[in-house]
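Report on the structure given below.
Note that one protein chain of the assembly has been removed; the remaining protein chains are unaltered in position.
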Amino acid sequence: MTSPGATLRAIRERKPLVHNITNYVVMNETANAILALGALPVMAHAREEVEQMVGLASALVLNIGTLSPQWIEAMLAAGAAAEIPIVLDPVGAGATEFRTETAHRILDTVNVTVLRGNPGEVATLVGAHAEVRGVESITAGLDPAELARTAAQRLGVVASVTGPVDHVSDGERVLAVANGHQLLATVTGTGCMSSALTGCFLAAKSDAPLEAAAEALAAFGVAAEDAASGAGGPGTFHARLYDALYALDPATLGERVRITEL
Amino acid sequence: MTSPGATLRAIRERKPLVHNITNYVVMNETANAILALGALPVMAHAREEVEQMVGLASALVLNIGTLSPQWIEAMLAAGAAAEIPIVLDPVGAGATEFRTETAHRILDTVNVTVLRGNPGEVATLVGAHAEVRGVESITAGLDPAELARTAAQRLGVVASVTGPVDHVSDGERVLAVANGHQLLATVTGTGCMSSALTGCFLAAKSDAPLEAAAEALAAFGVAAEDAASGAGGPGTFHARLYDALYALDPATLGERVRITEL
Partner (left out) sequence: MTSPGATLRAIRERKPLVHNITNYVVMNETANAILALGALPVMAHAREEVEQMVGLASALVLNIGTLSPQWIEAMLAAGAAAEIPIVLDPVGAGATEFRTETAHRILDTVNVTVLRGNPGEVATLVGAHAEVRGVESITAGLDPAELARTAAQRLGVVASVTGPVDHVSDGERVLAVANGHQLLATVTGTGCMSSALTGCFLAAKSDAPLEAAAEALAAFGVAAEDAASGAGGPGTFHARLYDALYALDPATLGERVRITEL
């Protein structure tokens, strides 16, 4: 059962350290989202330190948005060493073979807890038809709820497929999350932020990754709704998004989330 | 003939993918500028994927702001594979030999469509006297209109020289762009943003690179004028700049641009 307010309260009390090996584009923004929510971010990618750093952390977030071979090695090493929940964000899988293969390599060798991607990326990884343009998903061959369920079953993960409505599945159950705002699509890295926040929720609720993943997306969506109110466009929305994450109220979050089981 | 409103409308309809191999400082900001304008950004620098990624794109933007040898190889490989318009931003050319030589190497081996730089950088590349301090242009030995024309002729590009008034030349004609705001100089990466937006305009108007480059600078300048109105300083101006790019109106853009042929 989802209890986003309680999970958020736990995050703010425990301040879990979330280790990110992520892309250059969103490092600052995902760190700020994690901080604004109430957890502690750390970015570390050196092969020399990732195992030790992940040993201090409560969740690991791997994001392939700007790849290079050394970073892949670091992701695999951190993933192998991690005894904590792991989120994989397969940014741009389907756009290039290098990204698709890297996402598969991580899924094959790392114990990924939650795969958080857009429909095109996730469809690519289950072998369904998808059209991906750069890092944007254009179309996916499957209904998103079905896609989430199929991905969870085939890849052995909780699949978290984001879109106008998000769908999260453990292979049996499917939770739909209807929070969010269209301005999210006008700011780069909001998908990456949702993966980072998924790491925070998993850190505080590691025994229920399906629920934790859905709660993370719902909380982020509620914050986006708050940020959009009064925003003048993508730039002021972006600044207000951190304000809204910081202001999320555990006492009312449960009433505001729109999570339904399909 | 310039028709910035029509070009902007085309960008928003076609949503061209713009592939950036750019510096670490401005990755997020240039991606957000491209998104706010209405195109799709992708950042990818791995030698293993740049050729495939550039094959999906409608423009390529190369920016040498934070160089290393692997990135130069990726830029050259992407540039060689690209059959699309290419923008080069020679950040810091003139400050170090490494940057000057790299800019020349790209110009010599890649089919650069538009060179977008500040007067010091462009003057360095044509062998004129210039004083560059870090990535800031202090003085250039030539009048900017003459500098743009000379650079275009000698380097075989459309030269886009930005400053209080921008000058864009194909070696024969020179267009001056008088839009913009002094707050642009207080935010890092606004030059890089103008290069990224030049890529967007080229993607939608590849048959007229002189006009596309001037329209890009004019549109960015109009957005800066809008963003400055009500800004409290560099930080709120920066946030409002994305709002203003997003709000640019194709119907009125033509009346607001101040492009004159010299």
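Read from first to last, the chains carry the letters A and B; within each, the first residue is number 1.
By our rule, a contact is a pair of C-beta atoms (placed from the backbone, for glycine too) under 8 Å apart; a residue touches a chain by one contact, two chains touch by 3 or more.
Everything numeric here is computed off the predicted structure, so don't read it as measured data.
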Thinking of the whole complex, not just what is shown, which of B:Thr109, B:Thr186 or B:Ser229 touches the missing chain? B:Thr186
Residues belonging to subunit A that touch the chain removed from view: 17, 19, 24, 27-28, 31-32, 35-36, 40-46, 48-49, 52-53, 56-57, 70, 238-247
For subunit B, enumerate the residues touching the unshown chain of the complex. 23-26, 28-29, 65-69, 92, 95-99, 133-136, 186-189, 231-236, 238-239
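Just so we're on the same page, only the chains that are shown with their structure count from here on.
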Between subunit A and subunit B, tell me the centre distance in angstrom, where each centre is the average of that chain's C-alpha atoms. 32
